[in-house]
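Heads up, one of the protein chains got dropped from this complex, but the rest are sitting where they should.
On to chain A.
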Amino acid sequence: MAHPCELNILCDKNSGNNVEDRVKMALSLGYEVIVMNNFIPEFYTKKKKKGQEKTVPVPEASEIKIPEHIWKEFKKRYKNIQQCTRFTTVITDAAQMHGLTKQKELKGYDITAVQPTTEKLFHNCCTSDDVDIITFDMTEKIPFKIKRPSINKALEMGIHFELTYSPAIRDPTLRKHSIRNAIKILTVCKGKNVVLSSGCERAVELRGPSDVANLGILFGLNEAQAKEAVSSRCRAVLLHAEARKTIRGTAVMKVTPVVDISQKLQSSTESQKNSLQTTSELMPDESDKSDCNGLKEDRRTGNVSESSFRKRLHEKDTDFQFEDTVSSVSKKSKTVNVVDS
């Protein structure tokens, strides 16, 4: 279980001033990635009569982070630690989904999470490009039915579902609800793309990564999935967020006829060339690489500028290009639509 990750340490204004205590506790329990969560239930409302949009001011991502000098102290004690930011909101209206992309402050946050309130909005969230995590209110019954087609879409998009366990620790009645909700979600999505996080308000409500994994087994995950839910799935969320923020474009693909390659191969064998040269032809050439670099430069760099992330993303990019010959990479999906039509 490499890199255990705590995806939800609440740090809005209502949660009090014990954020540092909680982060300290999380680090001492063995978490290596700490995500500071800013939960604002309503940040975007639309006035019905005038049609004006009103937005609630969202604090910058840097404001909710642990101050640099304190973080340095932590870094001396615990190696390889990292902090990220996350924005969570409740979706009660389809227009709010639109607002997620509009507001400038939100671009500073690493992860975007939403909490849908109806079945239709849940489906919208599952198909959205701007969402990393779909979370649920574990303190009460989920007010809608979760359907498999929506989940399939979300799995396709790489969106994860979050289960928070700290309500279960806080109060026996809340425990009932949260266990029921967790089992409900896990039976529909069969344990795929699930992350477990705390959502704690106090330091005592935090539990160690193995404890949480064991709790996952109780909720109905198998052992491997339970371990993944606190480690590699969380990593996947961060990578998804990074990919979502950095790559704002689509690739137009062209199918190269297979005959051409075989002819080339034949011609190469006839002229008794080395196999090295044929492989060099198959490898993406310099122009493709430069395209990729152009994309990389285009990335709006968030706060997670970890080299490991970039490396993995870069690997993904090159793999992708190796399989399909990318003829042109356009910057915005809108322009691609125009080209297609």
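Assorted remarks:
Definition applied: a contact is a pair of C-beta atoms (placed from the backbone, for glycine too) under 8 Å apart; a residue touches a chain by one contact, two chains touch by 3 or more; residues count from 1.
As a working rule, contacts and distances are computed from a predicted model.
Between the names "Large ribosomal subunit protein bL19m", "Cytoplasmic tRNA 2-thiolation protein 2", "Ribonuclease P protein subunit p14" or "Pyruvate kinase", the one given in UniProt for the chain missing from this structure view is "Ribonuclease P protein subunit p14". The residue touching the chain not shown here, chosen from A:1, A:70, A:94 or A:217, is A:217. For the options A:94, A:204 or A:253, the residue in contact with the chain missing from this view is A:204.
Summarising the interface, chain A meets the missing chain with residues 29-30, 165, 168-172, 175, 202-208, 210-212, 214-215, 217-218.
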